[in-house]
Each structure stands twice: as C-alpha cells, then as structure tokens.
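One structure follows; several queries about it will come next.
Here the complex is missing one protein chain, while the rest keep their positions.
And now, chain A:
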Amino acid sequence: MKRIMIDDSKCDGCKNCSAACMQAHREPAGSIYDLDMSDPKNETRNHILADGKGGYRPIFCRHCTLPECAMSCMSGALNKEKDTGLVRYDEKKCGACFMCVMNCPYGVLKPDTLTRTKVIKCDFCLEADSEPSCVKNCPKKAIWVQEVQA
C-alpha cells in the first residue's frame, strides 16, 4: 500500500500541507487565494505541532496496518480497503459517535467543528488527483508518498 512518509527533521512548520488540505476539500471550490482559513467549514485533515525545542511534528493519518479507528466504528463508516490499504470514510454511514477519535492512538482524528456530525479524516485526495495535495505542496519535501508493506 501507499503511505505518506514523514521526515520530521525536514519540516519547518510552514503549514503549507494544512492549507493545501483545506483547499483540496473546500466547498465550493475556488483558488487558494480566496480560501478562507478562518472559516471553520474549511478544516485540515492533517496538523503540525511544535515540539517545544524548535522542531515540528507533522501529524498525518497513517492508514494504519491495524487501524484502531476502523476497529471501533459501530456504523461501518470506516473501513480499511483491501486493494489500496487506505482507511476510507463514508460520511453518509457515520453515526457521529466519535469512538474513532477516542481510539486513534496518535490523536489524528477530530470531530468537525461546526456540526459535530462527521469526522475530519484523510482521504488521500483520491477523488481529486494522483497525489495527495499536502505532499504536492510541501516545499521542503518533508512528506512524500511511498509504497510500503502493510
């Protein structure tokens, strides 16, 4: 399966990945120049944290080999796809119980801020393009897509 690989030593916390994620999932579509980053409708599926020592920690969905989120989903909205290895999220099936948020050991998931009716979850930008937009927009090449055994 493909996974977004991370070299945190290269990350300088510019958050281009987060902006790119917001832009990729915004509605209605538009250009990056009119993306309203303060609109809670435009949420990022990844986030960057400072390590307190001048470094940064990029937090991206791992589409885990044994995904705790999918293993706690009571509606069947979260599933690890056999052929791609990606953990896909079906918003229509979701029961908004947020057991997945509690069970993700890496604190990647969150409920949507505005309605608390869905989960903010990386979809690998599958609908849009060949490569996730966070990866395309990282100026430091701190993240890249790689085939891994999982």
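Keep this in mind: a contact is a pair of C-beta atoms (placed from the backbone, for glycine too) under 8 Å apart; a residue touches a chain by one contact, two chains touch by 3 or more; residues count from 1.
Quick note on the criterion: contacts and distances are computed from a predicted model.
The chain that is not shown carries the UniProt protein name "NAD(P)/FAD-dependent oxidoreductase", picked from "Phage protein D", "NAD(P)/FAD-dependent oxidoreductase", "Dihydroorotate dehydrogenase electron transfer subunit" or "Acyl dehydratase".
Only one of A:Cys21, A:Leu86 or A:Leu109 touches the absent chain when the whole complex is considered: A:Leu109. The chain omitted from view is touched by exactly one of A:Cys14, A:Leu35 or A:Ala96, namely A:Ala96. Remark: the residues of chain A touching the chain excluded from display are 3-8, 47, 49-51, 57, 59, 62, 64-65, 68, 71-76, 93, 95-99, 101-111, 113, 115-117, 146, 148-150.
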